[in-house]
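This structure is in structure tokens; I'll ask about it shortly.
Here is chain A:
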Amino acid sequence: MIGLIIISIFITLITLSIFIIANRELSHSVILFMGFGLGSVILFFLFSAPDVALTEAVIGTGVSGVVLLVTLLQIRGRELKK
Partner candidate 1 sequence: MSLIYFVVIPLLASFLTPFYKNYLKYISIGVNLLLLFLAIGFVSSAPLVENIAFDSALSISFVFDEASAFFVILFISIMLIFSIYNLQNENRKDIFILSNILLCGVLGLVLSGDIFNIYIFFEIVSIVAYILTSLNRDKQAYSGAIRYMIIGSVASIFLLIAIMSIYINIGTLNLVTIGERFGSMDLNIQFLILLSLFIGFGIKAEIFPLNFWVVDIYQASQNRVNALFSAIISKAYIFLFFHIAYTLKIEPKFLLFVAIIGAISFAISELSALSSRDMKRIFAYSTLGQIGVLFIALSYGNITVVSGAIFLIALHSITKVMLFFALDILKDRFNSVKVDIFGKFSSIFLLLIFSIGFLSLLGLPPFGGFIAKLTILKGLASLEAYMMIGVILIVSLVEAVYFFRLLALTQQSSQKELIQIPLLKKSVLAFLATMIVYFGIFPNDLLGVCQNVASSLLAGAGNV
Partner candidate 2 sequence: MLDSFNQTPFLHGVITIGSFLLLTIGLIGALSKKNLFKIFLSLSIAEASLFIYFIGMHFEVGKVAPILSKEVDKFSSNMVDPVPQAMILTTIVIAIAVLSLALSFVINYFKLTNNLRIDEMDELGESR
């Protein structure tokens, strides 16, 4: 069972990463990136590494999501003003 779950998560992650890079809309990329983080959190949990999963959830996805979104908002605000 665990093998199937891991394979499907990997396929999801690869698809997500292609979308993140190929996407033209930056905000979509950020949301997809947070999805990517969530996928890796599940993987870490399956690999019996709860500490890493917690850290990735809180730091890798939470804080970096906030930072990326705020950066995007700044850039958008300027572009709209222009």
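Selection rule: all candidates are chains of the complex that A comes from, given by their letters.
FYI, contacts are C-beta pairs under 8 Å (C-beta built on N, C-alpha and C of every residue); 3 or more make two chains touch, one makes a residue touch a chain; residues count from 1.
Quantities reported herein were computed from a predicted structural model and do not represent experimental measurements.
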Contact partner of chain A within the complex, picked from 1 or 2: candidate 2
Under the definition above, what is the set of chain A residues touching candidate 2 in their complex? 1-4, 6-7, 10, 13-14, 17-18, 20-21, 26, 29-30, 33, 36-37, 40, 43-44, 46-52, 55-56, 59-60, 63-64, 67-68, 71-72, 74-75, 78, 82
